[in-house]
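The block underneath contains the structure these notes are about, expressed in structure tokens.
Only one protein chain is missing from this complex, and each of the others stays in its spot.
== chain A ==
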Amino acid sequence: MCLAIPMQIASINGSRAVCSIKGIEREVSLFLLQDEPIGIGDYVLIHVGYAIQKISAEEARSTWELLDQMLTEDAQHA
């Protein structure tokens, strides 16, 4: 239910942004990061549609390695 996933910001409109990862696009809220300088191209950690923290590109990459592995394992055991 609640593992946060990293995505990259593609565009910003007020407190909402379009984020993308691996060709998937999602509209997310930047409301919880309103006091942080944040821009297009930044990586953020998304939980239930809200960015909860800004992260580095490297951190985003290693989390995705893990998520990819989990997704394949899930598919195998489904």
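Throughout what follows, a contact is a pair of C-beta atoms (placed from the backbone, for glycine too) under 8 Å apart; a residue touches a chain by one contact, two chains touch by 3 or more; residues count from 1.
Keep this in mind: contacts and distances are computed from a predicted model.
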### Query
What protein name does the UniProt record of the undisplayed chain give, "Hydrogenase maturation factor", "Ion-translocating oxidoreductase complex subunit C", "ABC-2 type transport system permease protein" or "ABC transporter ATP-binding protein"?
"Hydrogenase maturation factor"
#### Entry: chain A residues that touch the omitted chain in the full complex
1-4, 15, 27, 29, 31-36, 45, 47-50, 52-53, 55-56, 58-59, 62-63, 65-66, 69-70, 73-74, 77
